[in-house]
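Pasting in a structure now, in structure tokens, and then I'll have a few things to ask.
Just one protein chain is left out here, and the rest sit where they should.
Our next item is chain A:
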Amino acid sequence: MTLLAEKPATPSKSSAVKGGLLDPQQLWKSLPGALVKLDPRTLWRNPVMFIVEVGAVFTTVLSIVDPSALGWIITVWLWLTVVFANLAEAVAEGRGKAQAAALRAAKQDAVARLLRDGREVAIPATELKLGDIVVAEAGDLIPGDGDVIEGIASVDESAITGESAPVIRESGGDRSAVTGGTKVLSDRIVIKITQRPGESFVDRMIALVEGANRQKTPNEIALNILLAALTIIFLLSVVTLQPLAIFSKAYNAAAPDTTTINQHGVSGIVLVSLIVCLIPTTIGALLSAIGIAGMDRLVQRNVLAMSGRAVEAAGDVNTLLLDKTGTITLGNRQASEFVPVEGVDALRLADAAQLSSLADETPEGRSVVVLAKNEHGLREREPGLMTDATFVPFTAQTRMSGVDIGARQIRKGAAAAVMKWVRENGGHPTEQVGEIVDMISATGGTPLVVAEHVDGQPAQALGVIHLKDVVKSGMRARFDEMRAMGIRTVMITGDNPRTAKAIADEAGVDDFLAEATPEDKLAYIRKEQEGGRLVAMTGDGTNDAPALAQADVGVAMNTGTSAAKEAGNMVDLDSDPTKLIEIVEIGKQLLITRGALTTFSITNDIAKYFAIIPAMFAAVYPGLDQLNVMRLHSPGSAILSAVIFNALIIVALIPLALRGVRYKPSSASALLRRNLWIYGLGGAIIPFIGIKLIDLLVQFIPGI
């Protein structure tokens, strides 16, 4: 976790979720897949496109029986509509397939060195069973997922994480989990296998990115129901039109027959065109592509979601539980200020503090040296060059560290210990030291007292180093964004309540849970859920597992234990706890894309009516030609233009479906207003322009 802890939180501007661009070649490559999907046995799962296919078959038959230029061109475009829809899905799947292929390459058929009765037996990795004990040494591929039960090794996990720096895996603790297909670089470890054959992490990953067992998510199912209902309504509205059309034509029998209407009513080809134009084909065609692409965007960020349901839940999250260390703060306390006592020059304190810290390689010690340099211009001195210096290391007994330079002794450490040292050396720490220490503690910081003793003189406390947890830059802005989105952020920390409050205030989180035990976390999650809230959290340790399982969205770190990975419903391969925020955004973006395209699809119909209704009936009732506001060339060209527009808009929107609607964190009102203007109003206006433009071209086709 600390590997990436130094990475600053992404500032809000660039946090807008982005995705890969669509390569035109991908369309071409996915074409065979799209044609295979024409099989009605698979297509019926998508009721909207299934109706289009049935319509296309119907017009094909009609065109064979009674051939006409209009009939054939419309038939071709109806088939294209279905192909375009399949293409969208195939392209989305294609990107996943490429990733799966890379994973498969990593999952070479390894040989497992099984320990049986203390003897080593070589068996194929595929035959490993749950609970088997195997050995892996430098150069070996780890044969399956498991926990290290003996030894320590560095492991190259780049095959699954893409991160080339090796990681340490050791028995016991939170870094014991290893993944099959990764490579041991040094040393020897003994592993207990925790997977069933064929259910390894990599296997699941491949299945996920390929979308092989993709299940529809709850919102997708609900949306499908709405789309099916709209399809039925439009189907009814068109089919029931026929008796009315026959009646109207009979009333006005003198009106000339046209390509669209005669005494038998509206021609079958025109009726099918009307149905296809009205039913929500745009969203129907792109719905599954949007879902697949959403999962894909997560994978691109190295997050594996075990189900689409979890991704959707992420968009709904009300409460984010974030670990303080590594997520909100940089993970280490850092010196932020030197506070000298009265009568001591700040420079002198800084100098003493620096000297005492030169040999201190802890992050705290390094930060003292850095602060002395930044604030007081003190150049760092190489400990090795100071021949007369003896460094006193920190021990748990003395709770101090320091340096002896000739007759000069400098100590720094916990207030009580250093003050005791001052008294033992004939000094009298002033009351002021105590005040400064209390003041720093009150703000949540850690005070380190610095004292000096020169032989022959009484020891003297020089002042206090203020160590504090440094909040990552940009986190406050990030939490403000979260608040605007209606998400409460809660900081989880093992610190005492006072320290926790100080950091919580500085970081700008809404609440904190201090001195948190795993049970506290679980109880907090339950309490939130009681109130109907959805909770997301990250965790890596085995003791996080119950809370991860309880949370609606539990993101396990890949560095964590297998218990944690099993309990969560997502795994972050980068082990970056800040990722939770991005996951929430991807979840929201997924839903927004569906909603926006549904709105677009429905408002599109207005223009299509203005094209098709006058085209069908103006011959019978010439007054209806007043509805032909686009002044389309002829009934035939009007209907053809509407059908062509309807098909082309699918292709035009594939990139949007794959990329997702642009999402900027903001309140629900602002989001709704923006999307309603763009996709609602846009959806109403664009087809008027598009259909007119297409009409300007197709009117030159002879016979239209």
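Some notes on this structure:
In this text, a contact is a pair of C-beta atoms (placed from the backbone, for glycine too) under 8 Å apart; a residue touches a chain by one contact, two chains touch by 3 or more; residues count from 1.
In this text, contacts and distances are computed from a predicted model.
Its UniProt record calls the unshown chain "Potassium-transporting ATPase potassium-binding subunit", which is the correct pick from "Cytochrome c-type protein", "Potassium-transporting ATPase potassium-binding subunit", "Carbon-phosphorus lyase complex subunit PhnI" or "Ring-1,2-phenylacetyl-CoA epoxidase subunit PaaC".
Touch with the chain that is not drawn comes from one residue among A:113, A:324 or A:594, which is A:594. Residue-wise, the contact with the chain that is not shown comes from A:232, picked out of A:36, A:130, A:232 or A:407. Within the set A:242, A:262 or A:300, the residue that contacts the chain not displayed is A:242. Residues of chain A in contact with the chain left out of this view: 218-219, 221-223, 225-226, 228-229, 232-234, 236-248, 251-252, 274, 278, 312, 315-316, 318, 483-488, 531-533, 587-592, 594-596, 598-599, 602-603, 605-606, 609, 613, 617, 620-624, 626-627, 663, 667-669, 671-673, 675-676, 679-680.
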